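What you see is the complex with one protein chain gone and the rest in place.
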Amino acid sequence: MNFLKTTMLTTVAAAAVATAANAADCPIKVGILHSLSGTMAISETTLKDTMLMLVDEQNAKGGVLGCELEAVVVDPASDWPLFAEKARELLTVHEVDVIFGNWTSVSRKSVLPVIEELNGLLFYPVQYEGEESSKNVFYTGAAPNQQAIPATDYFLDELGVEKFALLGTDYVYPRTTNNILESYLKGKGIAAQDIFVNYTPFGHSDWSKIVADVVAMGADGKKVGVISTINGDANIGFYKELAAAGISADDIPVVAFSVGEEELSGLDTSNLVGHLAAWNYFQSAESEANTAFIEAWKARMGEDRVTNDPMEAHFIGFNMWVNAAEAAGSTDVDAVRDAMYGQEFPNLTGGTAVMLPNHHLAKPVLIGEIQEDGQFDIISQTEEVPGDAWTDFLAESAVLKSDWKDLGCGMYNTETNSCVQLKSNY
Amino acid sequence: MRTHVLAALMFLVSAVVTFAQTDSAVGPMQVVLQDHKEAILESSRRTIGPAIDAVVASKLQQARGVLNTWQGKDMWYHQPSGLFYQAQKVEGRTYRLIDFDTGEIVGEADKSDLKQIKPNSGIRAMIATALVRFQLEDPDPSMRAKGLTGIERAPNASLLEPLVASIESETDPDLRARKTRLAILLTISFSDDDPARVAAIEEVSGDLGVDIRGTLNPLVTKETRAFQGDIPDELNVAQTRVPGRDGFTRAAAYQLLVDAEQAPALITDDQVRLSLAEHIDGGQVGGVPIARLGDTEARSRAYAALAAAGKVPPLVSEADIDRTLQSFRFADVYAETSPAVTQAAEAALVRIATRVFFSQTADLALDALSLASIYFLAAIGLAITFGVMGVINMAHGEFIMMGAYTGYVVQQFIPNHTVSILVAVPLAFVVTFAAGVALERLVIRWLYNRPLETLLATFGISIALQQLAKNIFGTQARPLTAPGWLDGALVLNPVISISYIRIAIFVLALIFLGVFLYIMKRTRLGLETRAVTQNPRMAGAMGINPGRVNMLTFGLGSGIAGIAGVAIGLFAKVTSELGSDYIVQSFMTVVVGGVGNIWGTLAGATMIGFLQKGIEWMNPSNTLAAQTYMIIFIIVFIQFRPRGIITLRGRAAGD
Partner (left out) sequence: MQKSFVMRNPSTLVFLAALAMFTILVTVLAEGSGAGVISTSFVKTLGKTLCLALAAVAMDLVWGYAGILSLGHFAFFGLGGYMIGMWLMYERTRGIVEASLAEAQIPPTAQEVVDAIGNQIFGVVGSSEFPIVWSFSDSLAIQLALVVLVPGALAAVFGWLAFRSRVTGVYLSILTQAMTLALALHLFQNDSGLRGNNGLSGLQNLPGMTHVPQATISIWFFWGSALALGLGYLFASWIVFGKFGSVIRGIRDDEARVRFLGYPVETYKLFLFTVTAMIAGIAGALYYPQAGIVNPAEVAPIASIYLAVWVAIGGRGRLYGAVIGAIFVSLVSSWFTGGQVPDVNLGFYTIKWVDWWLIVLGLSFVAVTLFAPKGIGGLVDLWADRKSPDRHGADLGPSEGSLQEKEAVE
């Protein structure tokens, strides 16, 4: 038995080495395109460190296709045009085989034309607004139906919310998400006047009036809930004002899509207990893989560091890429892409993530309540939800479908049965 | 190794114990819980109702304890035995199980065998409602208060009777008042006795509470309905509607009929296109060649042909709509059946609405005042360095940031929030005073005659300091927590409230104003500063050392910025970009107000604060627009009063 196993392993290994020899030049280069300076460094530096950790771990396991992995780190400095320039540099000067990177939607839109032109491969780890499908991007973060829609369902069904305040920072992710949610809520029978939408600038700090407006919404006897797509620092002022106004999560619950463990570490959470966040991953998820991941992270970065959802997305994305490259026997973009479809990898919350032909993952949706220690208590976990590039809740997008495997098109109009465009819209 | 063996042994023992328990008769509460095992495990608000009801209906004395445990997320499910227990953590992954019926410890189990039942807040609210009847008569006032909160969150007809019954025996005056008020609210919503409801409504008319409006508004909800023929008399009609009048459009009226399936739906252009595509017949649709269908007129011709052939539903013309609408009557109908109640509620709401409007205006004014005080606080240091000395200091914002970070660092060493703030304020002053003096000595004093270059040099300092802060503290926002006594808000009435921290900032701004006036008008430094600003040579001739005075004045302005930083950090956030958020606004405040005059800065801050809140009020869904329009307004304002709101006259004005 043992003998058999060993022989099989050696054969496989030999085959792997053989293919590696004619596949790619060693070392295999992995591009990391995360801002290390500027406004987004706050979030993206963590992801760069995560990638370096994953690359090191993989090298310790013997690399990929018998080759050592080499991480190429560049700094696009939170400057969106610079993302395009650095992506071109990674693909043409450094000749990387794959890129892991980006956080904001606008940076992704900036990079898209370049990687599509040069046929690169990008793994994008952050929850986003959907309405996009690129042949060259794998979206390992949540699409709206993997975060916003389940959280709204939770509000409707579990908390009995009848009136919604959609508060967001004024940029594309909140705009599109709120658009989808508005349309979804109307479909669920919520009247237009029961939906309050507000947009604030980045880093907004004067929340008193908006919080008062939200409280005043309760005047017609309906239960009010807040769906927050407020981004980054602005959350701190928002939650401080909520706490000062004495709004309990039992009266007006707030569910946030951009607040994770990392953001809460800048805040005293004792007044926020019970407010909610929806993600595909929380540090408090109980599984052996997660415990090991957190331990490795803390050992590398320090005891007080926390893990978050985009880190898990990179974890899954990177491992899937490794497996796909091994399966394809090459790091060639087209070969890897074909091998990616149907790739499975256990996610850190238990269960398995699957890569779908629309370049999105099937992942479970978790809803957590904020606790005093800045962690989340997971109170709801769904089955794996397949990510949907084009939302079903906007008329223009409902007819669109993305299937790169069989249809070979990311924007396929099911009404006219034609491919709208092969490149993505940016 | 030994511990592992021990743990394994203990686990075995516990398993044996639990199984022993299962074999013997399970307690009555366990039976109830087992009956609803699936609902409890699924833990969804939609299905949990019967389970909670069953626990209450069991009339067991354990019921209250079970509900409390459940609500507190302490109920666990033991997988091997399939029973529910209260569990307490012993250590590590070992939990002690307590039986609900006997209250005894039945054994210990490893976490892997247990599943915590985590009711979400929807379920917790339902449990809270179920607990109310136990709590209303509880000897502990805090329990009774909890019960009342439960009713407030989920008012329920069945609670009216026990609530009214409990008022009599209530000894605590506050709770008694709350109970009476709640009883009124429940009467309005759920009583069958219309005169009593009207009386209750009249009792609360004029009350600003959101809960009152929350109770009254559902009574006056109405729905526009269409009637073929006469409107039935038994309906409580608010008013009849005529399509095309009073904002009730013909389109809305027709859509109403479509929704009620009493009229054919309008056919959209999209549907026309799709129907045409379905009926392509040998390169033609309805006799029109396909190539010519890229034209609206041709399309309608083709569609009309198809409709005539009966292949598609005909288009609905304006005349059709008119004809349909004429055969219907429309009216707004109350959901509430009693006209007396709806009338009373409408009248009460009108009275409340007027009061709410005034209160909201007052609340907005308070917000504006608070924003003005924040701008004033951020700008007051600048009023000294820029207003009095004429030095453009683009690094002013970074001094604010340094103050905020000082507050954060102090809190790392002094955990008591009150003490740490008391230490942080003077320390922030010292730190930024020193930084200001250094900046003045090293850079600014060489550039007194080159203001534009001062701007550039201090901008260089600004980006260097910002990056330095990032290098030291990281880019993540840092917590600066206000002491407990600044938590919460001052509530004047249910609409007007303002958080204590904003009041504190307002007071701080007033203190600064006083300090500034005192230093400038009553101290030697102030006198010397004014002298040096007006005429440095003459001041020098009088024995004043202009260099020293400039240094001290600049230090003072910077120090005040540092204190402002602590205050702003308390209310907003502490990041390296904190300062740059305020710098442009601060300059605007000083320029708009009138350079060289503290009252001008005050006027400028007030104007900007009120203006911004005013614009926000007009356009509540877009705060960014408010900021844009405010800046444009300021630019235009400065064209007409280039010297600001309050201008200096005579010699002091200089030129």
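Lettered A and B in written order, each chain numbered from 1.
Everything below uses one rule, namely that a residue touches a chain if its C-beta (ideal position, glycine included) is under 8 Å from a C-beta of that chain, and two chains touch if they have at least 3 such contacts.
Everything numeric here is computed off the predicted structure, so don't read it as measured data.
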Touching the hidden chain, out of A:Val172, A:Val273, A:Ala335 or A:Ala398, is A:Val172
Contact with the hidden chain, among B:Leu67, B:Val132 or B:Leu293, goes to B:Leu293
Which of A:Val73, A:Ala289 or A:Leu407 touches the missing chain? It is A:Val73
Had the left-out chain been drawn, it would touch subunit B at residues 273, 276-277, 280, 285, 290-296, 299, 392, 443, 446-447, 449-453, 455-457, 459-468, 470-471, 584, 587-588, 591, 622, 624-625, 627-628, 631-632, 634-636, 638-640, 642
Hidden partner sits against subunit A at residues 36-37, 73-75, 77, 79-82, 84-86, 88-89, 92-93, 105-106, 109-110, 112-114, 117, 131-132, 170-172, 175-176, 178-179, 199, 201, 396-397, 413, 416, 418-421, 423, 425-426
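Here is the rule we go by: only the chains that are shown with their structure count from here on.
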Per the C-alpha centroid definition, the whole-Å distance linking subunit A and subunit B comes out as 26
Listed in rising order, the residues of subunit B that touch subunit A in the complex are 44-46, 73, 118-125, 153, 210, 213-218, 221, 274, 356, 360, 363-364, 367, 370-371, 374, 470, 474-479, 481, 487-489, 495, 497-502, 571-575, 577, 581, 613, 616-617, 620-624, 627
The residues of subunit A that touch subunit B in their complex are 37, 39, 41-42, 45, 154, 157-160, 170, 196-201, 203-206, 208-210, 212-213, 215-216, 218-222, 233, 236-237, 240-241, 243-246, 249-251, 253, 262-263, 265-268, 271, 274, 367, 369, 377-380, 415
